[in-house]
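The other protein chains are all here in position, but one chain of the complex has been omitted.
Letters A, B, C and D mark the chains as written, and numbering starts fresh at 1 in each.
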Amino acid sequence: MNKGNSMKNAAIGILYLLPAMVILGVFQIYPIIKVFLMSFYTQYNYFQHIVFEYGVGNYIQLATDPKFILALKNTSIFVFGVVPTSMILALFFAALLNSKVRLKKFFRNIYFLPFVTSTVAISMVWRWIFHSKHGILNYGLGFLGIDLIPWLIDPDWSMVSLIILSVWKTLGYNILILLTGLQNIDEQYYMASKIDGANSWKRFTRVTIPLLSPTLFFVSITSLIGSFKVFSEVYALFEKRPGPLNSALTMVYYIYDKMTNQFSYGVAAAASVVLFIIILTITMIQFLIGKRFVHYK
Amino acid sequence: NNDTNEVASGGNQDENGEEIQEVVELEFWHALSDENGDVLQNLIDQFNNENEFIHVNAYFQGHYRDLFEKLNGAAQANTLPTITMIYNNRLTAYVMNDFAEDLGPYIYDSEKGMDSAVWEDIPLGLRNDGMWDGKHYSLPFNKGSYLMFYNVDALEAEGLKVPTTWDQLENAARVLSKDGKTGLVLNQSAGIDFSFWVEQAGGHIYDEELEVPSIDSEGVKVAYEFITGMVEEGIAQLAGEDNYITGPMSRGESFIGFASSSNLPRMEEASRETGVNWAVAELPSGKREAALFSGTDITMFNTSTQEQKDAAWEFIKFWYQTDITTKWGMESGYIPLTYAGAEHPEFKSYLEKDPSKIPAIGQLSAAYQDPNGLNGYAIHSNMQTALEEILAGVKTIDEALETAQENATREMEEAKRNFAQ
Amino acid sequence: MQIKIRSLAKKFKDVVAVDNLNIDIEDGELVTFLGPSGCGKSTTLFMIAGLINQDEGSIFFENQRIDNLKTEDRNIGMVFQNYALYPHLTVLKNILFPLEMMKINKKEALKRAEEVLELLQIQELGKRKPSQLSGGQQQRVAIARALVKKPKVLLMDEPLSNLDAKLRIETREEIRKLQQHLSITTIFVTHDQDEAASISDRILVLDNGKLQQYGNPREIYEEPSNLFTAKFMGSTPINIFDGTYTNDGILLKDNKIVSYGEKFSDLEINKVTLGVRPENLIVCKKEESSISAKVKHVDMIGKDNLVVFYIGEEKYRFFASPSDDIKSGDTIFLKFDKEKIMLFHPNTYESMSRCCI
Amino acid sequence: MQIKIRSLAKKFKDVVAVDNLNIDIEDGELVTFLGPSGCGKSTTLFMIAGLINQDEGSIFFENQRIDNLKTEDRNIGMVFQNYALYPHLTVLKNILFPLEMMKINKKEALKRAEEVLELLQIQELGKRKPSQLSGGQQQRVAIARALVKKPKVLLMDEPLSNLDAKLRIETREEIRKLQQHLSITTIFVTHDQDEAASISDRILVLDNGKLQQYGNPREIYEEPSNLFTAKFMGSTPINIFDGTYTNDGILLKDNKIVSYGEKFSDLEINKVTLGVRPENLIVCKKEESSISAKVKHVDMIGKDNLVVFYIGEEKYRFFASPSDDIKSGDTIFLKFDKEKIMLFHPNTYESMSRCCI
Partner (left out) sequence: MKNKVLRIIKYLILVIGALVTLIPFFWMLSTSFKTLGEVYQMPPGLLPNNFNFDNYRVVIEKTPMSTYLFNSVLVTTIVTVGTLVTSILAAFAFSRVKFKGRDIIFTILLSTMMVPSELLITPNFVILSKLNLINTLTALYLPWISSMFAIFLLRQYFLGIPEELYYAAKVDGCSDFKYLIKVMVPLTKPALITIALLKIVYSWNEFLWPMIMVSTPDKRTLPVGLAYFMTEAGPNYHLLLAYASIIIVPVIFIYLLLQKYIIQGITRSGIKG
């Protein structure tokens, strides 16, 4: 632990990291580097691994591709629809479940269910639920006097549907993580704040939230990253198409489409790099904000 | 590791100097599940039984997209199977990159080639579709066609004949549309398979000479006007959340629908419950007759050993044997691939019991298939977008088609550029 | 605020933490809960605060039953045994927290916080987080937080245990002053009898969740109602002898006689347990002595020397002035201060004194 | 194990926690670190344990420099100020943990664990988790865990602060016995001078990270090397007077004279700070007195009465025997025990005594 030991510490650290680093290095980092390089192959026969031309052409192409711009826009709408909704709902339910509630376990288990199902199968079910004429959702809304909503066929609603599905799918997981975080808050702080005259709302905002902040931070980062990468939900909900009028064309869908249908690995790679940079930037901003608001012990 | 792919074989001399043959193993990747998959497996078993020294291992690789994605990876990793099912517009990439085996030398080989009678007997529209630069790289494997589904009772009630022309179709749709019901229904993704309307209107979606899309051509416009006109008038609709016509048709919400023959089993099961009395007919003709045949071809990759390729060829030949293709036509959801099969007495009597394949056979003379330009999917997907745009009123037909043409051209160019030398 | 506790009881699974407790605390009084570790002091305090629900019994503030009131509505201040400072807030913010909850305006709140920071000599710590404080510093912040809201009832769970002696005395004096000045009814948990004695109006001695004695410090020190209290009070353990009661005095094992005061005369008892505090064993000449023994060792405790000797297995202690110059190995002679000896029933260990019980 | 510390220093950002510390501890000695809260006791201990890296200086065990040794290889036992029990393990398992690390066989380990459980009177807690213990119980478990491995060096950070007085005395006597028996070199952090005095071979007084005095308890109590130590030692604060040094004695503000002992004769100084412990102010007749004052209040501390009076703003204290019967409001006369008074330099506050420094 002393000056002379810093080399030894590094060696020890690396040793602990080794298994993870080997796997992540080979199957994540190396491919990512390849992807990064590939984004500069403006003409690339990936079947035979021949690069005819290098350059930044792929990026220029992206900048001028209205589809890509649309994908960017759609993805942003999706992310900023899903993440806050899911976080707030999850926090709300986690707090409810952390309070004195009978059948706590029962509810918790139910809420987690969506997470354990495969997206493919459950998305099909959601197609029924969203059915404009016969779906249970519109049926329910009908009771509230709301007109039939063309969830999946109207481009204005399709993103909403996608967001609903994703929130539904991720809610249980977020609840679970937040609940674990809540359980880790020492009872003594609640006691102290009760003594200090804080009512339950104040306790929630002034004690729970700050002490939960590392967990909230974690959930926000991972769900943000996850949402930026949304794909299989689109694929399954809209029958392998990007929604009516490309209204659910997301970044990853775009990348996937470029790669598998158009053999444009270079463009797909460039789009991935752009996506990567966007996520990275936002995550860094989150980390910066986190530094100020997240309290670690 | 992939041993089945590697087991090479051929003439080995044993100590007595006698030639002993080892079994040639080869892989065949397909995308057929369900009954179709079972029939395929049965036929392959039959082939394997008949050929002592060949063993075809047929592996289901998921649905078309999964299969194609997999082939993509396999091409890069050099783990392609010997034979596979494939769409022609997908095969183009493999042809351009010299992964596909030219079948010509096999077909015309004096010894092991295909019997010319059989060869000629394959309907031309199907047979010649797998050609690039005058060479055959693939042959039809499982084929169905687009059909017109109609509600027999509803047509009868209105005293309508089964439409055989666009005019009659439009008229029937109009007559049938009432009480909140819509006469005509198309799959939600009708734009993807829109080409048969275009062909019927006398146009093409792809210019084979120039190797560019021709979405903004006159024929395409006419076809779009026809269909979107009906939708806007309220006498036709897309299937919406149901995606396929099966839902609206089987529920009696629409009375005439267009879909490929792969929908047949669906329709049958769905209407068993609802009691809708339906039938299928040939596609009505516009300016001319044209029937889109769908399904995949079979192709061979040159990455296998010669023994495997030879063995694979034996299997391909086997596929066109009259008894085999007849069986295929009767038991699967697809049609026989030779006229001999289609006219086989057994098949004829089968048609009497199940007339649903009659229109497909009848349309064989008007058969065509979608273009196989590299990234041909771009044409279809952009046409779908165009259809959506027009119906949503975002764009006029001209604007939509122009955009689609531009995008499709660019996307196809882009793909081509990557394979340029 | 007057506090009344009736038949209070609490069990944790198989552990009876508090057992049928009845206490009355007058308005403005400072009462100390004193007792060995695990005797239920914290638990009782928590029930008064409403942080733990009692199993049985009731609690009254000013004759108002408050069991059903939420903690945050009881207007109490509390110092926790383990501080319970908010780890995410600075010291200053920790202290401002209760004021903020009371919706006191910022300026006033800051003024009050600074006052209390000064009182506890932690002005310079305002900007630190709890994790950057030493144990004692944390404890002072906790005290500050409890005091700042000037509560009607103040509960303190061993609030001084981590302070150094000097600061402890200063702080306890300050607490006492403040408490008297504001006349906050205060319950103070400690295991330090000196502390208890010097700060309290009354001391409540607890053992095993049961009340042992409740009275003012001197009473409890000099007239313990049972052997437990006698043993527990006094920072230096009391000396215990077994004896036989006679009219002339207590006959110890070795036939020495110890005379007793008025209050023990005419007891109807034979065997008796005799207790005497170390300071009431007095060095004397051999002739006067009831005990003679060899000194085991001598500890220096503050200004006095604590002399330890054994009789058999039993350990005994007394205070000698340094001027007596007793060294380990010396033989010493001791007599009992007859007015100060205590007699207990040999079975129930209750005090036999006439004046009490 | 002999311990030698040289020029040890540690800074936390802007706080100097430990400042150029030099200590020698003999094999088998028990040394107490004594000092106000935040003076760097824990930090020093942590550096000895290797849990914090020093910024400067070196530490030797038996003349072997051990700074580079990992904590786990130093073979020390430690009791933490905040216990640091493993929350997931039962009490018994907590205690077995270090033995397990030493690969001691199960049976032997169990035996040792039971011994130490018994020593600390917590046999019945073996199966509980730390969260189910009271504060004092947790502390005892922590002590048990440190003792069970019979380490070569034992470090204890305020190990007794949460125990009740009786148990505290018992435990410290047991620790002392054990420590002497096993002759474990022990460092004991406390802020309780009584504790320090009664248990230590030597006491090290720290303030602000700096060594103030290092010597045996009586030395430190009676011959403090500076005013800080004088003030800090003694559970009751020392009384401080400003005076003028003359050959006849110290002239106090009100012109009363206080005579001094030999060791202060012939000082070359004018102004002087005089300190006297409460027990060295003696009630006397008016004629003999150097001080007369009105009693502010009387506290009972153990067997004595602590009498408080003021001269100006300044607070003063002395001990009176209950038989003196002093009540608040009385006027009292006091004289100084001339052998016991202390004189300090008015600026440096260093002791002026000849015998020391």
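By our rule, a contact is a pair of C-beta atoms (placed from the backbone, for glycine too) under 8 Å apart; a residue touches a chain by one contact, two chains touch by 3 or more.
Quick caveat: nothing in here was measured; it's all calculated off a predicted structure.
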Among listed residues D:21, D:49 or D:252, the absent chain is touched only by D:49
Touch with the missing chain holds, among A:56, A:69, A:88 or A:101, for A:101
Answer key for D:72, D:254, D:268 or D:313 versus the chain not shown reads D:72
Missing-chain contact among B:21, B:116, B:274 or B:365 belongs to B:274
The listed residue (A:61, A:215 or A:247) that touches the chain absent from the view is A:215
Chain B positions in touch with the non-displayed chain are 1-2, 4, 27, 29, 33-34, 37, 57, 59-64, 66, 69-70, 72-74, 76-79, 81, 243-244, 246-247, 250-251, 253, 259-260, 262-263, 265-266, 269-274, 294
Across the whole complex, the chain not displayed is touched by chain D residues 46, 49-51, 70-72, 75-78, 80-89, 97-98, 101-102, 129-131, 133, 135, 138, 145-146, 149, 155
Contacts from chain A to the absent chain lie at residues 6, 9-10, 12-14, 16-24, 26-32, 34-35, 46, 93, 96-97, 99, 101, 105, 107-122, 124-126, 128-129, 131, 133-134, 136, 139, 168, 171-173, 176-177, 179-180, 183-184, 186, 214-215, 218, 222, 225, 228-229, 231-232, 239, 251-252, 255-256, 259, 265, 268-269, 272, 275-276, 279-280, 283, 296-297
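What we mean here is this: only the chains that are shown with their structure count from here on.
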Whole-Å distance, C-alpha centre of chain B to that of chain D, is 93
Taking each chain's mean CA coordinate, chain A and chain C are separated, in whole Å, by 58
Between chain A and chain B, the Cα-mean centres are separated in Å by 38
So, in the complex, the side of chain C touching chain A is made of residues 46, 49-51, 70-72, 75-78, 80, 82, 84-89, 97-98, 101-102, 131, 145-146, 149
Chain A residues touching chain C in their complex are 186, 188-189, 191-199, 202, 206-207, 210-211, 213, 295, 297
Listed in rising order, the residues of chain A that touch chain B in the complex are 43-49, 52, 67, 127, 130-132, 135, 150-153, 155, 239-241, 244-246, 260-267
